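A single protein chain has been removed from this complex, and every other one stays in its place.
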Amino acid sequence: MKRIAVLTSGGDSPGMNAAIRAVVRVGVRKGLEVFGVERGFCGLIEGRIKKMSFNDVAGIMEKGGTILRSSRCEEFRTTEGRKKAAVKLREHNIDGLVVIGGEGSLTGALILYEEHTIPVVGIPGTIDNDIGMTDMCVGVDTCLNTVVDAIQKLKDTASSHERAFIVETMGRESGYIALVSGLTTGAEAVIVPEVPVNYDTLSSRLLEERKRGKINCIIVVAEGAASAYEVARSLENRIGYDTRITILGHVQRGGSPTAFDRLLASRMGAQAVHALLNGDHCTMMALELGKIVHVPLKKVIENKKTLDMSLYNLAYQLS
Amino acid sequence: MKRIAVLTSGGDSPGMNAAIRAVVRVGVRKGLEVFGVERGFCGLIEGRIKKMSFNDVAGIMEKGGTILRSSRCEEFRTTEGRKKAAVKLREHNIDGLVVIGGEGSLTGALILYEEHTIPVVGIPGTIDNDIGMTDMCVGVDTCLNTVVDAIQKLKDTASSHERAFIVETMGRESGYIALVSGLTTGAEAVIVPEVPVNYDTLSSRLLEERKRGKINCIIVVAEGAASAYEVARSLENRIGYDTRITILGHVQRGGSPTAFDRLLASRMGAQAVHALLNGDHCTMMALELGKIVHVPLKKVIENKKTLDMSLYNLAYQLS
Amino acid sequence: MKRIAVLTSGGDSPGMNAAIRAVVRVGVRKGLEVFGVERGFCGLIEGRIKKMSFNDVAGIMEKGGTILRSSRCEEFRTTEGRKKAAVKLREHNIDGLVVIGGEGSLTGALILYEEHTIPVVGIPGTIDNDIGMTDMCVGVDTCLNTVVDAIQKLKDTASSHERAFIVETMGRESGYIALVSGLTTGAEAVIVPEVPVNYDTLSSRLLEERKRGKINCIIVVAEGAASAYEVARSLENRIGYDTRITILGHVQRGGSPTAFDRLLASRMGAQAVHALLNGDHCTMMALELGKIVHVPLKKVIENKKTLDMSLYNLAYQLS
Partner (left out) sequence: MKRIAVLTSGGDSPGMNAAIRAVVRVGVRKGLEVFGVERGFCGLIEGRIKKMSFNDVAGIMEKGGTILRSSRCEEFRTTEGRKKAAVKLREHNIDGLVVIGGEGSLTGALILYEEHTIPVVGIPGTIDNDIGMTDMCVGVDTCLNTVVDAIQKLKDTASSHERAFIVETMGRESGYIALVSGLTTGAEAVIVPEVPVNYDTLSSRLLEERKRGKINCIIVVAEGAASAYEVARSLENRIGYDTRITILGHVQRGGSPTAFDRLLASRMGAQAVHALLNGDHCTMMALELGKIVHVPLKKVIENKKTLDMSLYNLAYQLS
């Protein structure tokens, strides 16, 4: 293996740059030529491939987003698209590809390997924490801290007024961000796609708590369960007091990565190079017991992570 | 003057606690008894008045919100309501009242003085920065930093994708927060109530900038000008690429106050006690040339602050 | 088991309050009476024990430090001292004790169990991350982010001048904080107690890097390896340019806990109650594969965590 490439795909997550930096620097130290592919699989199909040096990745670890930019690529979902991508990699004599992204991107990497035997390794980068076989994904920790900071600010002002505050977080299919940010800020309720919400029960509980003297009322909802507006509408006439909404949106994807995400991404980036060199192809770098291990991509895709219901119960026990 | 009271009224703003702390501590040091009124003018009417000691305000300066809680009080807008409030103050033998709040609250204080000759002094506390005769109001600085931090996080991720991001800030009548946060993050556009928006012109400019290679597209809009959704709808079909929205909501009111707001509030709180003692009644504490001065409340109410259009122009020059 | 107590001991770490909150709230939900012991084992010997309610722990999760206060207790190191502690627990009819602290505190808990068969469970709370059998300890993550933020600020200014900056972190026996904060900020060198430093080699490397155009020079040193002053003195005459020092001190112990520490502490606190109820006495709550497991305290004490040298090597590979 002489020449490897790295790309970021799908929704970006904080820490992707730290992973890119580690791939490039460890690659260079190991005597490889390392290439960056711009704009994910779309850029691969278009051949937007450029050589990267040790210095090209200086000062990027602390930045959110991805210097390689990202995209969701429809064309890569087709046999034809993937063929073009494989051709481009061969044109550049690239022997191995590191794909940093979420489930869709890792599935893409798996198919690219299966169809074209391109050696690929994946790094789980997503704020949703819905990828199996790894304790954590790159970006989750930063995202959680962003949401926790925002809710914490809400709490100050919430206790000055008699209102309910609805915070909508990211999470189309996974309630992880909503659940953990709710648990760690002592939110009064958490609404996630994995658990059906009953507004009558919820309202009764909120009214009862208010009667017992509780001032704060913060409800965290994952976008996949309901929009903040829906929750507000459903609650207002039931509880009889005002609601206010916060939609953090893409703010959750940004920010300088936390120490955790920088470390995780750096270790996974370094291990990705080792995996390519050691022939551990078609694997994903995973965090397990505090170590980085190589797990077959196929196994990752087959084992989507589901919400830990014990956390859900704990959130209610503690609030 | 032997006994004074302090209350917070209207929308809360970060730094109000620092002002309360200064009123209480300087009051106590000056040999006064100091009382806290809970829930603003509503609490005053209801007689929710309690004595406060030096230690009661320990450790509150760093907290957002207001430990005295706040309210918007309809009853106080009536002659009857204000009469009740005056009676309660006299029942408690309170000789002077410090009112911390925005324009509506300061107007209330002015009328209370005019109708009942209760010595009042005001402290401008609002995130809107729309109060005249003072360089800054307590809470504006913290609010701006919260919005700037959020937009900064957006920029990381914005430059990874090809989208327009719309951020809705507070500001029903004033575009100050939207304007200054947009200017200090280099947002591509700022939409404020004070300046009519032309979506055709705006879209043309955005498309042109994109053509010239600009990747980021962040638009900050004050809620009083349009909702984030309206802006998104108006732009999407004109510019032809996706938009994403962020609505910070009450997050903007919260957070541990900045050094600036702590200092401003502490100085204004201390001066409010001096003003009461010196007979500078019916004044507002104002920041002028780095000093705290006492300005007649009447003059404050008559001179609402308007948006500094030179800042608006500067935002466009720099972006 | 009807009555349990909780204490924090040794150096405090961010997240201890979240653990206390979880012990109290889960305990109460399980029908137990929960007591807080003030000032660690010293307070236990003195009988500073008070009942805690669900509401007593409201709003504490977000605070650094420990509301129960802490101490290093010499008397508890004696047989006599521990006997007094056991007597106090029996006087209060306390059936189980949760000890939150570092290695010394957990050893104390172990001996208390062995000598007096008091059911104890431990929660690893320390910023040093030197406790065995658990992936992470409560407080480490927050501490790392504090140090990373500080070094990141240094980098801005460091690249404006031609100087070397020496940052001294906590870590008497463990270089974990220095190593990980150095790795995740791209520091030029990391000096830890576990690896002898050679100032000649280090200086040569720094001079060479400068010759190759590197502007930044940040060196992170754990207090157990050398003081910032020692490093500065040793380097200055060798490298020939100025140094500046930063000693963060106890700032590293404080701060509002991160989402990670809040979650870890909440889960460990809840599990500690379960462990007491299930008879898993003399265990420590540990993080393993993303789950909280109960590990025998004896095993914990026998397996002190050592520095992961692969991280040390990675830091140098990446910088």
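By letter and in written order, the chains are A, B and C; residue numbering begins at 1 in each of them.
We take it that contacts are C-beta pairs under 8 Å (C-beta built on N, C-alpha and C of every residue); 3 or more make two chains touch, one makes a residue touch a chain.
Here the structure is a predicted model, which is why all the values come from computation and not from measurement.
Partner chains of the missing chain, restricted to those shown and counted over the full complex, are B, C. From the options B:9, B:70, B:145 or B:203, the residue with contact to the unseen chain in the full assembly is B:145. Within the whole complex, the absent chain has one touching residue among C:244, C:274 or C:298, and that is C:244.
Although one chain is not drawn, the whole complex shows that of C:155, C:262 or C:305 it is C:155 that touches it.
Residue positions on chain B in contact with the hidden chain: 18, 21-22, 25-26, 29, 58-59, 61-62, 135-136, 141, 144-145, 147-148, 152, 155, 180-181, 183-186, 256, 258-260, 262-263, 266-267, 270, 288-290, 311, 314, 317-318, in rising order. For chain C, the residues in touch with the chain missing from this view are 8, 12, 14, 63-66, 69-71, 146, 150, 152-162, 165, 215, 244-251, 253-256.
By our rule, only the chains that are shown with their structure count from here on.
The two copies, chain B and chain C, are related by a rotation of 180°, based on C-alpha atoms and rounded to the nearest 5.
Set against the Cα centre of chain C, the chain with the most distant centre is B. Centre-to-centre separation of chain A and chain C, using mean CA positions: 28 Å. The centroid of the Cα atoms in chain B and the matching centroid in chain C are 39 Å apart. Centroids of chain A and chain B (each the mean of its C-alpha atoms) stand 35 Å apart.
Residue positions of chain B touching 2 or more other chains: there are none.
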